[in-house]
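For this depiction, one protein chain was excluded, whereas all remaining protein chains were kept in their positions.
On to chain A.
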Amino acid sequence: MESLILVLVGVLVAVATYLILSKQLLRVILGTAVLSHAAHLLILTMGGLKKGDVPLLGESEGPYTDALPQALILTAIVISFAVTAFVLVLGYRAYKTNGSGNFDEMRGTPDE
C-alpha cells in the first residue's frame, strides 16, 4: 500500500513542478497547492499506513493509527492554507495593478 501511495506522491510532485514552471501566475499557485497535497500525503504515508483504529480513546481498545503525523499534517494544512490565501490575494493584486498574469511580462524594470 505504502509503495503505491509513494508513487502517487511522486506523480503529484511531478505535476506540481510542471505547473510551477508555467508562465501563468494562476497555474503556479495551483502548482503550489498540488505540492502541499503531495507533502501531506507523504507525511501520512511515512508515518505508516498499517491498519489501526482511529486515534480516539473512547472508540476502541487499540492499537491506534499513529497520531503524531496527523497532528503534524494538521498544522501543515493550516499553514499552507494561510500561505496559499496570501499568495492568491497577492496574485489578485498583481492582476489588478499590472493587468497581466504572465510571468514573461512581469520581469521588473530592465537594467539601468
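By definition in this document, a contact is a pair of C-beta atoms (placed from the backbone, for glycine too) under 8 Å apart; a residue touches a chain by one contact, two chains touch by 3 or more; residues count from 1.
Note that in this section contacts and distances are computed from a predicted model.
Colleague: Identify the UniProt protein name of the omitted chain, choosing among "CoA-transferase", "Oxidoreductase molybdopterin binding", "Ring-1,2-phenylacetyl-CoA epoxidase subunit PaaA" or "Na+/H+ antiporter subunit A".
Modeller: Going by its UniProt entry, the chain not pictured is "Na+/H+ antiporter subunit A".
Colleague: Even though one chain is hidden, which residues of chain A still touch it in the full complex?
Modeller: Chain A touches the chain not shown through residues 1-15, 17-24, 26-27, 29-30, 33-34, 37-38, 40-42, 44-58, 62-68, 70-71, 73-75, 77-79, 81-86, 88-93, 95-97, 99-104, 107-108.
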